[in-house]
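So the structure is just underneath, and the comments pick up after that.
Removed: one protein chain of the complex. Kept in place: all other protein chains.
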Amino acid sequence: MARKLPMYMAIAEAISQEMERDSSVFVMGEDIGAYGGIFGATTGLLDKFGPDRVKDTPISESAFIGGALGAASKGMRPIVELMFVDFFGVTMDQIYNHIAKVTYMSNGNVKVPVVIMTAIGAGYSDAAQHSQTLYGIFAHVPGLKVVVPSNSYDAKGLMISAIRDDNPVMYFFHKGLQGLGWMPSPEEAAVEVPEEPYTIPFGKAKIVREGNDVSVVTASRMVYEALWAAEELEKDGVNVEVIDLRTLVPLDKETILNSVAKTGRLLVVDEDYLSYGLTGEIIALVAENALSSLKAPPRRIAVPDVPLPYSRPLEKFVLPSKEKIVKLVKEMM
Amino acid sequence: MARKLPMYMAIAEAISQEMERDSSVFVMGEDIGAYGGIFGATTGLLDKFGPDRVKDTPISESAFIGGALGAASKGMRPIVELMFVDFFGVTMDQIYNHIAKVTYMSNGNVKVPVVIMTAIGAGYSDAAQHSQTLYGIFAHVPGLKVVVPSNSYDAKGLMISAIRDDNPVMYFFHKGLQGLGWMPSPEEAAVEVPEEPYTIPFGKAKIVREGNDVSVVTASRMVYEALWAAEELEKDGVNVEVIDLRTLVPLDKETILNSVAKTGRLLVVDEDYLSYGLTGEIIALVAENALSSLKAPPRRIAVPDVPLPYSRPLEKFVLPSKEKIVKLVKEMM
Amino acid sequence: MPDISEQTLLSLYKTMFKIRYYEETLGKIYYEGKSPIFDISAGPIPGELHLSSGQESSAVGVCVHLKPEDAVVGTHRIHHFAIAKGVDLKAMTAEIFGKRTGLSAGKGGHMHLFDPKVNFSCSGIVGASFPQAVGVGIAARQQGADYVAVAVGGEGAANQGTFHESLNLAALWKLPVIFVIEDNSWAVSVPKDKTTSLSRNSERAKAYGIPGVYVDGKDVVAVYEVAKEAVERARNGEGPSLIEVKVYRLRGHFEGDAQVYRPKEDLEQAMANDPVKYLENQILSRNLQSEQELKELQNDIIAEIDEIIEYARQSEYPEPQEALENVFIGGD
Partner (left out) sequence: MPDISEQTLLSLYKTMFKIRYYEETLGKIYYEGKSPIFDISAGPIPGELHLSSGQESSAVGVCVHLKPEDAVVGTHRIHHFAIAKGVDLKAMTAEIFGKRTGLSAGKGGHMHLFDPKVNFSCSGIVGASFPQAVGVGIAARQQGADYVAVAVGGEGAANQGTFHESLNLAALWKLPVIFVIEDNSWAVSVPKDKTTSLSRNSERAKAYGIPGVYVDGKDVVAVYEVAKEAVERARNGEGPSLIEVKVYRLRGHFEGDAQVYRPKEDLEQAMANDPVKYLENQILSRNLQSEQELKELQNDIIAEIDEIIEYARQSEYPEPQEALENVFIGGD
């Protein structure tokens, strides 16, 4: 049976069902117990599974994220929450030098089925150290799968896939998609979610809107800005195709290239910083592989290489938005 | 007077001269005193300036790199060495959330004249945790200038510029360019270096070889692989232009675009990981701004999204090289 | 009571009351525009807001010993230290309101307050303050100056690796740093006994061979005494100290926190240990001030704060495109 669920409940349900199925799955993190996770991703788990499997930790991210690797080496399947991705810098060594590389360095002899879930995104004035997206960094270093759901259906299926994957998965949920009530979230992100467990394969982007004039490649919360822009552009007779990447690693190159082959125009929209990140990668992919199908220079919108400012008008100015997409697509036509 | 110096001596000389000029400059790091830095970048400084200004630290990268920020807030101009860039994950929070952002978050009221110098690069079987390049990550987060010298002349001038800059600078020297004697280094990297202090402006790439057929954009040690490839391609009548970026932030877009406007072909060569990094950024830049001048799809060579393997044939296989450049350029013609 | 002049005591009280009134006022304003449905992004103060009510004594008892050239490096919950350190309160308030007249013209916000004139800074990353304060200590040594640095952290922050690295480095190099751990028993929803293997962080000073003291923050004078010694030690080149101040969090972790995790008794205990009330009672019972005098004094402060808030409200927002400025000094 399917009901509409907000994303945070879909994530919690996925974890809960996997914990029921598999006793090696457990959760660690800050405020993931009684609080249910600052962004709700572990709601209800403590009550269901108790403090042995739902472990509140000290503010020692290196210890418990490195700890996840150690536990995985003994057959456990830990899920750890890094409260905000912005905090990655206190524990990045364990993530990218160990969790990401142990499988390779052991030539596949050590499996690392660890899920690191973390909150991304801006839009509510949480300023420079609590509003970043940063998934580009994790996609850059080899050995991590990178998952970025944009709605509750995907969130559940991708989380179950992540837990069952024998490789480390970075799972990025956008605070502004969780449907928490106290944080603005597009209604469209809370979709029907089957009660039973299901998986969504990694590396399959989703064409969330078909169109012939321009391909907008994006992910996470920007999917909605793109869709809203597409609706508005429709009125002007511009037909926008919107691609929700769903995972950055593996990247669904085929869907992107097929779309651009059809539309001949590419716009990449990203809430991460502009340079040396996702937007460059997607444009390069297309330029390398579909140069001749481009009818116009590919373009991109992202945070213009500034830290996220606090004050509302400033923050709004630097974030990608429907308005900016509409404007740029019009220029591209 | 100019003498030929290896890069490590050029760096040490730059630091030494700035320490003489400005009493607020000092150095901290592991083994930078009596040892002179594992890769020689602080050779001779302890003898000249004593342990108060050349401070060996505990293996506490967060403490002493965060410490650099604190010291800078009081008017000092610290230079800190992170022994290998591979270790960034133990201290990244201090680098990208604080050192990189404090100037912005304070609206310019706090200056952060910190230089973080660190060793990059592979090629001598130091395996997955001691062979990375990773500058793409630092170029991705706003607030850091990113410097990547390829020879001793540039190394000195760029270091002096870095020290005098009122902003944080990440200074990446390639182990395989230092000219250390015990580590292979192209002879061409040890060039003439004036004895007197001089600066090299950031954001000015250098055309190290002019050509009309293809622009090879690269940096650091890969500059030599590109030059050697260019020599070989010359024999086949292919005229390669080689651009040494020298700084990734700020990026000299103009030089790149002018070159591609002339040659119509772009190859980016990078020792960092392939995806979501430098190669994507440069290709995107060109695709956005010079699409019509491209006669062939832009291409790239980098480490193909695997950790650096230890064994010699494996490592060789994943590193960009003259041979790979020659082969790919021929395909592009 | 130890040797502290009536005048000093009264001035401690004034600052504590000022902080309390300031925080409670912000705590009200924060909900403006956020009802009927609480929306964190709405209202005159959007984003997270961590208030320090109940923890005033630690800031005031420490900062009274500091000079402008001394540094305080703080955390996400830091208004009390900012005020006690003498941060320009108009500019700070305007910053919290996101206005162009703010300390950072709206770029920083409540967790990113920088006032170099009094050497105050803070951040939103738990444990990040320790290394930075150590760095100030390094600078003092390099410059042969006698200023000191105060690193502030919660008891939760004491389990972050930076705590260890920083104490070791400060002890090793005998740096003029005072590490102040505010033990308010909670790290968001997780109680201290679920995060800390030892009951007192002050004991951890032993791991670095430096003095460590635990002090009850109910009584600001106790904090005053302990801090006095630590600051003097630091200023005299005798090295760092660690002070753990037992305080109580009178409000949620951040505003909007329903505190479902928190036992009722815990909040009651917090109220019973209110350092502002405690000092008020001392002042009255020792007849340092009459009720009437105290009231007047309070009213002066209230008027001052109200005016500051009004100033912040009336100030202009920055122009949107200012967002692109000051990533680098001198442009790129």
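Every chain is named by a letter (A, B and C) in the order it is written, and numbering of its residues begins at 1.
The rule is short, and it goes like this: a contact is a pair of C-beta atoms (placed from the backbone, for glycine too) under 8 Å apart; a residue touches a chain by one contact, two chains touch by 3 or more.
Just so it is clear, the structure is predicted and the values come from calculations on it, not from any experiment.
> Just list which of the chains on display the missing one touches.
A, B, C
> Which one, B:G33, B:P113 or B:G280, makes contact with the chain that was left out?
Looking across B:G33, B:P113 or B:G280, the contact with the absent chain belongs to B:G33.
> Looking at A:G143, A:P197 or A:G280, which makes contact with the chain not pictured?
Considering the complete complex, A:G143 is the one touching the chain left out.
> Write down which of B:R21, B:K48 or B:R312 is the residue touching the left-out chain.
Hidden-chain contact among the options goes to B:R312.
> Which parts of chain A face the unshown chain closely enough to count as touching?
Counting over the whole complex, chain A touches the hidden chain at residues 24, 26, 28, 52-53, 57-58, 60, 62-76, 78, 93-94, 97-98, 102-111, 142-143, 145, 166-167, 202-203, 249-250.
> I need the residue numbers on chain C that touch the omitted chain, in ascending order.
Considering the whole complex, chain C reaches the absent chain at 159-165, 167-169, 171-172, 194-198, 203-204, 206-210.
> If the hidden chain were put back, which residues of chain B would touch it?
30-31, 33-35, 38, 56-60, 62, 86-87, 90, 123-130, 181-184, 304-307, 309-318
Methods note: only the chains that are shown with their structure count from here on.
> Pick the chain whose C-alpha centre of mass, unweighted, sits closest to the average of all protein C-alpha coordinates shown.
A
> Approximately how many whole Å separate the CA-defined centres of chain B and chain C?
Centres of chain B and chain C (C-alpha means) sit 40 Å apart.
> Let me have the rounded angstrom distance from the C-alpha centre of chain A over to the C-alpha centre of chain B, please.
31
> Listing for chain B: what residues touch at least two other chains?
62, 93-94, 97, 104-105, 142-143, 249
> I need the residues of chain C touching at least two other chains; which ones are they?
Within chain C, residues 104-105, 107-108, 112, 123, 125, 161-162, 327 contact more than one other chain.
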